[in-house]
Every structure is written in structure tokens, then in C-alpha cells.
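Excluded from the complex is one protein chain; the other protein chains are retained at their positions.
After this line comes chain A, so read on.
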């Protein structure tokens, strides 16, 4: 099976949901790191 083909059997809403979830997790991880740095600088 070619890369990505397995996902293309899934409905669009599910794939969009995964996209939003991974995007949110990526931004969230960066946000946590930024908050920790901010807290460290303000301490």
C-alpha cells in the first residue's frame, strides 16, 4: 500500500479531525515550552 492510501479510505471529517488534532498538539507542545520559558524568565 502506498503512503497515505490507508488514510484515504477514511471519511473526510475523520481525516480533517486528525489534521486538527495533530496541528493542535503541535501548537500545544510549543505553547507549553513557551509558557515554561516565560515562567522561568519572570521568576
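In this text, a contact is a pair of C-beta atoms (placed from the backbone, for glycine too) under 8 Å apart; a residue touches a chain by one contact, two chains touch by 3 or more; residues count from 1.
Quick note on the criterion: contacts and distances are computed from a predicted model.
Name of the non-displayed chain as stated in its UniProt record, restricted to "Heptaprenyl diphosphate synthase component 1", "ABC transporter permease", "Aspartyl/glutamyl-tRNA(Asn/Gln) amidotransferase subunit C" or "Cytochrome ubiquinol oxidase subunit I": "Cytochrome ubiquinol oxidase subunit I". Interface residues of chain A facing the missing partner chain: 1-8, 10, 15-16, 18-19, 22-27, 30-31, 37.
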